[in-house]
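Quick one: structure below, then a few questions.
Here the complex is missing one protein chain, while the rest keep their positions.
Up next is chain A:
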Amino acid sequence: MTLADPLRPADGTARPAPSLLVRDLLFAYPDGHQALHGVDLRIEPGERVALLGPNGAGKTTLVLHLNGILAPGEGTVEVGGLPVTKEHVQEIRRRVGIVFQDPDDQLFMPSVREDVAFGPANFGLSGPALAERVEQALAAVGMTGHADRSPLHLSGGQRRRVALATVLACDPEILVLDEPSSNLDPVARRELAEVLLGLGRTMLMVTHDLPYALQLCPRSVVLDEGVVVADGPTRELLADRALLERHRLELPFGFTLS
């Protein structure tokens, strides 16, 4: 398997700024653990990309670089052409919508409506514009009727969709989903997939759920030991058993791809 060069598009034509451009990203935690060893990743507007890799591969570390929560040791990150730096951090956080793994971490307000309004209000919306944004985001995830409920009284799948709405309400350039299918029952998992496919947004999905990656993301990137070790069509990557085995990935029992 050869690596696709993320910096040089094959057709050579001019394109709009990529939704996400990560160049030679290096990062070490304060305790000296080197988590990222030079990551390159380019995601075009409208792409849906799965980020795969074993535990400890650096996936979460990479995600936290995308909106400037962690600052790179070396290398750059750009979102829609805007570099992730201290002075742009607020606009970057609007452009990068991270949906965290545990909705209970994300949903902290007493009612769904207030939680969905929290992000856009921070980014300067107020009054009727804010209310309209909240309505749109809740409608996009099919939770319009639950605006005044407490997140505590929602099911796991509903909470996940509300967490997605809280980020959609900020109108992000790229959605970043951390393990979106974890802890969901099969129906909620399918419903979330339908919602995600219906959004038509640029997406980076961090997951261990390989069939979910295949269903939602035409392209996958495998990260292991802090470097991108594979980047290509999801179906091809998941059919490459030797590659999967090398990086502690495997399809669930009973699944084979040819």
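Convention: a contact is a pair of C-beta atoms (placed from the backbone, for glycine too) under 8 Å apart; a residue touches a chain by one contact, two chains touch by 3 or more; residues count from 1.
Everything that follows uses one rule, which is that contacts and distances are computed from a predicted model.
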"Transcriptional regulator", "Indolepyruvate oxidoreductase subunit IorA", "Autoinducer 2 import system permease protein LsrD" or "Cobalt ECF transporter T component CbiQ" - which is the UniProt name of the missing chain | "Cobalt ECF transporter T component CbiQ"
Thinking of the whole complex, not just what is shown, which of A:C170, A:L204 or A:V229 touches the missing chain?
-> A:C170
Among A:D24, A:D102, A:E135 or A:D240, choose the residue that contacts the chain missing from this document, as touch is defined above.
-> A:D102
List the chain A residues touching the unshown chain?
-> 64, 67, 69, 90, 93-94, 96-98, 100, 102, 104-106, 108-111, 114, 117-119, 121-123, 126, 130, 148-153, 166-167, 170
